[in-house]
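Left out: one protein chain. Kept in place: all the others.
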Amino acid sequence: MSGNKAGSMSLNLKVWRQKNAKDKGAMVDYKLDGISPDMSFLEMMDELNTKLVKEKGDSIAFDHDCREGICGMCSMMINGQAHGPESQTTTCQLHMRKFKDGDTIVVEPWRAKAFPVLKDLMVDRGAFDQIIAAGGFINVNTGNPQDANAILIGQENAELAMDAAACIGCGACVASCKNASAMLFVSAKISQLALLPQGEIESEARTQAMVAKMDELGFGNCTNEAECEAQCPKGIKIENIARMNREWFKGAIGSRN
Amino acid sequence: MSSKKCSTSTSIGKKQIMGVTGLLLCGFVLTHLLGNLTLLIGSDAFNKYSHALTSNPLIYVAEVGLLALFLSHIVMAIKLTIENKKARPIAYHTYTKSGRGGDFASKSMAISGLITLIFLIIHITGLKFGTHYDTTVGGIEMRDIYKTTVEYFADPIHVVIYLVAVITLGVHVSHGFWSAFQSLGLNHPKYMSKIELASKLFGVVIAVGFSALAIFCFTRGGH
Partner (left out) sequence: MTTIKKLDGKVPTGPVQERWKSHKFHMKIVNAANKRKYSVIVVGTGLAGASAAASLAELGYEVSTFCIQDSPRRAHSIAAQGGINGAKNYPNDGDSVYRLFYDTVKGGDYRARESNVYRLAEVANSIIDQCVAQGVPFAREYGGTLSNRSFGGAQVSRTFYARGQTGQQLLLGAYSAMMKEVHNGKIKSYTRREMVELVMVEGKARGIIVRNVVTGEFEKYVADAVVLATGGYGNVYYLSTNAKASNASAAFRAYKKGAYFANPCFTQIHPTCIPVSGDHQSKLTLMSESLRNDGRVWVPKIKGDKRPATEIPESERDYFLERIYPSFGNLVPRDVASRNAKNMSDSGFGVSATGKAVYLDFQAAIKRDGEDKIRSKYGNLFEMYQRITDDNPYKTPMMIYPAIHYTMGGLWVDYNLMSNIPGLFVLGEANFSDHGANRLGASALMQGLADGYFVIPYTIGNYFATEKFEKVETTHPEFEKSLTESKNKFDKLLAINGNKTVDEFHKELGHVMWDNVGMARNEVGLKDAISKIQAIKADFWKNVKVTGTNVDINTQLEKAGRVADFLELGELMALDALERKESCGGHFREESQTEEGEAKRDDENFCHVAAWEYQGEGVKPIRNIEELNFENVKLTQRSYK
């Protein structure tokens, strides 16, 4: 049995507090008692916020929404790791039983030039939307496309495309990369669409456009350390980055413009 | 969707230049190692090999090419590193590797590259531009580079520096070789694990091979 199972825990928290985008911000220490090991990490943060509100303090702002590991909204750097220590788990699915009574836990926002902090642990990930808007789609309008079964897709490619499409866009790859690179996120979308016959046609141009946007937004470069893959809550693989590199190369040497 | 930029200004372009130059440099290092194995045969063999290389007029072209490879590899590395530092202007209070990601080699490319560069300068000044001796092999007058080499490695400090450097180089290429394939997108689930293994083996061969030569020279005691 891993970690804590019963009883209540006391924790020392070091949380990044920053009033707004312009504020300098600092780490602030909090002590929190009576934490149940069955709580999720976010429920622990809820408890802390309740305590803060009761003490007339400003609650800690953090992003969260579905709390079932799929929306990609939650985004904390916990003890120096994106979404905390457990592999393939988002912060909302991380439970306090993975920590020990008396632990000190450091909670910080994602750190990247392209993800400016808005408040406390909340960052602006609008850059991801901009990258998708640069080309992360298939140019098809709503209407009457051919019958769904007219496009045959081998099971292997369908599965690989789905593996890549499982990306939740949380930004853990950027947060965990020592270079704050967004390559895993970008490559997941490029891979998904490149693996499918519907998306293959535009693949080279799409890759050029998305990579150019990614660079423009100030993300770092990939140094093939695979920390993104290791900390990705959905286990997106760096073979997608290789596929993107290949698509990019094909576009760079092959296209006319 | 036609906002294409020239290769060196994009992240992937730079990475691919790193990859291609890195692979070519791997080729040079391997050739260098194989050529230097003539040391083990004896002074004449080594000197003849060296003479054959240096007397060929194409050597200047090759050296310029090699210099260009090194320079572009280094310049790209510096550019990438500066950009990467800029991408995270505020550092984390606590930043921990998961332990599930890349190995030691992948995390230390910048530092292992830097050590290799410093060593390269020491290495060239100490040997290529080291003490000049002449000798005659089979009636042909040539540089006695063998003598220069064994004299150089008679000094244990030189040996230690050399060992540290070539092991660092081995570590550098053990990731770099695989990494080039990844950057160029030359990956495939079936053979990617083999390339990774080959990359590690290559690192070991480089480290062990050059180390063995240095130790061999040291055991010659300067003769």
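So that you can tell them apart, the chains are marked A and B in the order they are listed, and the count of residues begins at 1 in each.
Methods note: a residue touches a chain if its C-beta (ideal position, glycine included) is under 8 Å from a C-beta of that chain, and two chains touch if they have at least 3 such contacts.
Since we're looking at a predicted model, the values are computed, not measured.
In the full assembly, the chain not pictured is in contact with A, by the touch criterion defined above. In the full complex, subunit A makes contact with the omitted chain through residues 1-2, 5, 19-20, 36, 38-40, 42-43, 46-47, 49-50, 52-54, 56-59, 61, 63-68, 70-73, 89, 93, 95, 97, 118-119, 122, 124-126, 128-129, 132-149, 151-155, 158, 161-162, 165-166, 168-169, 192-193, 196, 198-199.
Simple rule for what comes next: only the chains that are shown with their structure count from here on.
Between the CA-based centres of subunit A and subunit B the separation comes to 36 Å, rounded to the whole angstrom.
Against subunit A, the residues of subunit B that register as touching in their complex are 1-5, 7, 9-16, 80, 83-84, 86-102, 106-107, 109, 175, 178-179, 181-187, 189, 192. Across the interface of their complex, subunit B is touched by residues 14, 16, 27, 77, 79-81, 85, 87, 106, 108, 111-114, 134-135, 176, 178-181, 183, 202, 205-206, 208-209, 211-215, 218-231, 238-239, 241-249, 251-252, 255, 257 of subunit A.
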